[in-house]
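Would you mind keeping the following structure in view while I ask a few things?
What follows is chain A.
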Amino acid sequence: MATVTAMPARSRKQVVGRSRRTLAAAVALILFAIVLPFIPPFTGQDYQRYLVGAAYTAALAVAFDFTAGYIDIVNFGFAAFVGIGAYTSALLAVDLGLPPGLGLIAGAGAAGLVGLATGMLTLRLRGIYAAVMAWFVGLALMGLVRNLTDITRGSMGLNVPRLLGTDDNLPYYYVMLALLLVTIAVLTYVIRSNVGLAFRAIGQNLQAARASGINPTRFLVLNFTLSCAFAGLMGGFYAHYYTILTPDLMSTTRTIEVLAVAYIGGRGSLWGPAIIAFPLYIGTELLRTQLASLPGLHLVLYGLLLIVVMVYWPGGVAGVVRKTALWWERRSEKAADATTSSAS
Partner candidate 1 sequence: MTTATNLRTVPLARRFLTFTWGVVALVVLVLAIALIFQPSIFVDTLVTGGMWALMAGGLALVFGVMNIPNFAHGEMFMIGGLVSWVIYQPIRDAFLNDPKNMFLQVVGPIPGILVAAVVGFLVGVLLETVLFRALRKRSRDQWVMNTFLLTAGVSVMLVNGDRMVFGNDYRGVPRYWDVHSLQILGVPVAVDRIAVFVIAMISIGVFSYFLQRTRTGRAMRAVSQDETGAQMAGISLNRIFMLTMGLSCGLAALAGAALLSIFPNSPDVGVQPLYLAWYVVILAGLGNVQGAIAGAFIVSLLQTLAVTYLGLGWVDVAPTAVIILILLFKPSGLFGSEVKGVWEQ
Partner candidate 2 sequence: MLKITGLESGYELLQVLWGVDLHVDEGEFVALLGPNGAGKTTTLRAIAGYVPALHGSVTFRGQQISGMSPNKVSAAGIGYVSEALNLFPSMSIYENLLVGAYTVKDKAKIKANIDLVYELFPRLHERSGQLAGTLSGGERKMLAIGRGLMPSPSLLLVDEPSLGLAPIPTLAAFDALKQLSKRGVTILLVEQNVNTTLRIVDRAYVLEQGRIVLEGTGEQLLGDTHVQEAYLGI
């Protein structure tokens, strides 16, 4: 793949330095996420519930960004795949008594399969057509779940057993955090591999990618399927954590919430959405509980932030961080140059 040896010595040192710094930052962030529940005010059950929700949102945003940011397909039916995973896992547990842990895997598999089928249909289209197609497939899936009341109980809601034998939020937080980290790790691994290179090539210029011998459809479908499978995995967690399921979980509004987090965090970075989800989710949840007299305020903020990002701030938070890092590197490079030249 990337032939490091071909680079001039200085930039190789830079690259190594950069990746070491990135690794350090990642480890620090993970440690921070692990100790966070022991730092007030996060020691309280309420705050720990927010933490679970934040990690859950983060994982969804990462899975969403995996398609939106890398192959440039906006999966407007994303929430439906979360729902497929949730209902699969829940129904297996309710009707067959399958342990929730296995249910999560089954949910991921089911969502992945439906994602595979949808991808094979959708990804012949590009841009807005693909987005609209995914949107409509999502609506149709939601319609099915809503109407097959014999199985899903529809809008009446389905009661689901808990994942762990406890009501304490802390263990759920660690399970969700682990799921989030697994998601990031797997998807980052894929992105760094040859496959990821193909994703980028396709996302940037489909024709050019095709001309250079990449079969775009295969990669597009692979990406879409993976993203949907992770969505399904999180859906399973959702079902066994919140313990009540309604088809609303699959609505377009839910997709847009995830989409907003992904874009605010910064498209095409994975870590941007993952990190921004925490302050965003916890902040808006606090707003929601503090200002219960203003229902919807937190979503107004989501909408507003999404608008601002789309109009003025296309790279989101990750874009700003990247630019700052670049600026910083240039500056320190210049400083280094200045010292070496004055020394000689």
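In this section, a residue touches a chain if its C-beta (ideal position, glycine included) is under 8 Å from a C-beta of that chain, and two chains touch if they have at least 3 such contacts; residues count from 1.
Here is how the candidates were picked: all candidates are chains of the complex that A comes from, given by their letters.
In this text the structure is predicted, and so the values were computed from the model without any measurement.
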| item | value |
| --- | --- |
| Candidate from 1 or 2 that touches chain A, complex-wide | 1 |
| Interfacial residue positions of chain A with respect to candidate 1 in the complex | 74, 121, 124-129, 131-133, 136-137, 139-140, 143-144, 146-147, 206, 252-253, 256-257, 259-260, 263, 294-300, 302-307, 310-312, 314 |
